[in-house]
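Missing here: one protein chain of the complex. Every other protein chain is in place.
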């Protein structure tokens, strides 16, 4: 059964997000440069979203020691709404906002996404700025104690107050005018940082859902950061299209290994319009926004393992690296159509087994084929094997999707000798 | 994808369990009496299991102030295994065990189930009784600190010890000889009674799975008590057929209302062979085993609400009352084939909405029809309504399944004026 | 061993605090009116402090539905410091601040105290106001996430930042200029509202200690709210003179009964300069600041029980009611010199026994006498008894301090038949 909000994301969104490479500092040139790269190299493989991550309204973002400057001056309009910092996004001047950038991205046949923080700017609250279409001011809808532990820009919004829904409506009206296709809302997915903290962002999620529906424009709704709480899965399925099932993911093996557990927990919740999200792909050139530009720390085996898990699980795929710096290997990971086919055409991914050393996942294709991914989670070479009888299969022909090679018939079992942290992804046909 | 262990329960088990009426005191006459009732009145409606609940090896069970007598003398065989108390189950004498009862129940075309506690009798441990087919004694496989807080009969079994798997194998070999079709294992589903308690029964669940597979007989595996932990859903799906998603359920409205939240959480995990379990139905005459025989406290509206939720969610259905005391109303709840059809032929039950006052669930039938259940969770009369567009429907013909009545066409919405705690279950056809 | 900071409070502070009667709304007339009452009726019995509680810098305080108005406009000076709201404290105009009020109170032979919240006004932070004697602005020393859950006026101060200590120094310099003798710092004593919340106000307590020492004026330091954490007792003893061992105390028996447990825990920590604080005495006319002026809900027996416990435990005594409305009974509770003597001259108070029905406390006088308090904690009349041998006594003469009556000799035991929630306080001499 599909909900109305599901149609905007019937398959997992695929795109690029500025965070892993540019953190809080991304600018117009970087955004459009990556869009053009996507148009040229990735679009034909199914990639479409270009997403501008956090702090785009702050002129000085990234000039401090950490990502966020305390009590930074944000660029706001008269209605308490953040607008792009002109020094970083020159085309946004004169009230244009993100419209000019969105138009260019649309002209490339791509889609445009932005990041926002839950809530209303503290700056607007203490300046008692107006809320559009109301007689209310920002301080009248803000919750003084509902506060992010990692970014001091915003207060939460108190849904019981007149003007609260109107505030969120005014945001998404603006985003609709700009032509935004995708909104990543932050500090909203897992807000229970401390046990017994009574605060919940549930009502803010619902206000945002209503604001999108009210805006008249289809926008995919992505919730961060995770880990999302599985007990609240239904609420997220009702309201959002993607939600992070992990805290920020980076290029460390222990985080990649931990994702298998996260996927185990969420596997039954992967359905059209509802995408548990393993977070961005820290591939290629990353970290420039953290004063520490580097090539991904993942080995090639680990990179394939990540792509394999994200693909068979059907996580959203958001490339995190500066794509214009991609080498051939990195590009090859993003353009393997046999692998990417799983995003669009596979279903019912299921973990067959998992322990500290290995994992096996299987799924099905709409055309009747089966997929199997064998993972070596240990730090040594290992043969990973799966019993075909568990798939109700006996003899199958096996194709290695990463290598584009037919491996012939397998009977009874499929197996592979895998390097440490390595994997294979096979397509099985009777 | 079906696992081998799923085939024994492709639809949710339906049957009778002795706990709600006889607690720890059930005997042969009561067991067979209810089996005969089932054969005569319920079998043709899909009911098949007759399950003997806890303490069947204790001759004096039920003679104390609480259900369990501390350090009770259990009847054990030479291999540390509990066998039926002869005074309560006369046909079990001379090593017959439950075989004679199982045979009679099979002859009625029904199936036979038993309850066991996780672990090995403390009595056997302190007497250092043998484990069958090994040179090991009970004390050598017992975990002295893995202990139930509510029943002192058993120690947990330490899977790292030689003889541990053999002990469980010896149990299920015996049950296979007896002809047991269903085993409810207790003190195993949610063992983390206290935060940070490192004990987990996961390994014991796995040993039991292996023991069933090793026994050569198909037996449905039911895990208790709940609430099961949703993060461990995959592990349960790998190993069991039913698991309790709630602590003991009784005839109190607050428990019934709370079940809607439990079903919300588990709705994606209801699949052939894997049945999140809302617990027994405390209908008709119950409580005799607690020195407090009574008619169910549920109103008729609440009884229908319970049956409606259990049916559309596809919980296992285990009648808890003494069936020979059923009145016409109670029997009618258990024999409405239009409702019970959902257990066998519906799928993809989804909660459409829920708040403190109302809930709406929908599902589909294999024949293309849709189901919708409207629930009034408030304490006042209320009209509950659902928007058909959320089901991608416009005009439907509506049939009331409890009342066996066609209600004509509905356009745009379906709704019902419901008494406090009341509900309707409709079949919708285009 | 006495610390330097102990000398300002060698015996438990006794005074009046505006909170219980006027909450956030107290004004100059009320403050001085109660001071005059104290001068006339209480001073000769040892009472000396007149304390102005929270929100004195907010002109509109108390005009909202709850005590605190979100994002209220506070009256600040050019250095981010709160100064009294002129409409409520007319003598504070033209930069006089609280000096004129303090002077008048000093002229009465009394002492003057004020309340402050931990931290720096958010208003100053978002206006980027200066910190006195530095080139730093308020936003540069504020901790955006260290935030009270119950009052949104302040951010915590980050002790690692240049200007942080200078800010607190500038506050206490101002208070010294005003002639403040006592500072009650709020939102600082127990800041770990949620388990695992890493925030601790320890460093802010230390900055305030340094600021007082730096100010050149002796001021008693009181920390709120409680319950203080007993594991941190040493830190409080190092830095403060009073600290609340309870959350806000009001005129409800269950709160009074619970105080016995709090006193049990803290009894070893009552020493000169270090006073675990049972909170204000909600006696007489209270609640006007909460739109609900009322006479105390405590019965006379409960009032004596409270006074007896506070006195033998040697809690600070802060009258909470509007004293000008005192009746004779209330005044008599505050002027019984035989009872109040314990505040100044008793020591080593020890709980002799406590259960759900009764409690017994004993202590010693500098003159060699002993005290014993017998409490009936039950809801029925009860005889409470104590064994004199536990005090290494045999025969004693007994004086009832509340009734000013000699009761003659007691041998072996002392006892009293007490009404529900009642108590006696006896002086014992050999």
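For clarity, chains are labelled A, B and C in written order, and residue numbers in each chain start from 1.
Assume contacts are C-beta pairs under 8 Å (C-beta built on N, C-alpha and C of every residue); 3 or more make two chains touch, one makes a residue touch a chain.
Computed from a predicted model, the values in this text were never measured in an experiment.
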item	value
Partners of the unshown chain among those that are drawn	B, C
Residue in contact with the excluded chain [from C:200, C:350 or C:378]	C:350
Contact partner of the left-out chain, one of C:40, C:128 or C:268	C:268
Absent-chain contact - pick from C:233, C:281, C:309 or C:424	C:233
Touching the absent chain when the full complex is considered, from B:8, B:76, B:96 or B:147	B:147
Those residues of chain C which, in the complete complex, touch the missing chain	1-4, 230-231, 233-234, 264-265, 267-269, 348, 350-351, 362, 364, 389-392
Touching residues (missing chain, whole complex) on chain B	70-71, 122-123, 125-128, 139-140, 142, 144-145, 147-150, 152, 194-197
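Operating definition for what follows: only the chains that are shown with their structure count from here on.
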Chain grouping by contact, computed as though chain A were missing: B | C
item	value
Chain separated most widely from chain A, comparing mean CA positions	C
Proportion of interface numbers common to chain A and chain B (over half same, under half different)	same
Chain whose Cα centroid lies nearest the overall Cα centroid	A
Chain centre separation in whole Å, for chain C relative to chain A (CA means)	52
Chain B and chain C, separation of their C-alpha mean positions in angstrom	57
Whole-Å gap between the CA centroids of chain A and chain B	40
Multi-partner residues of chain A (each touching 2 or more other chains)	none
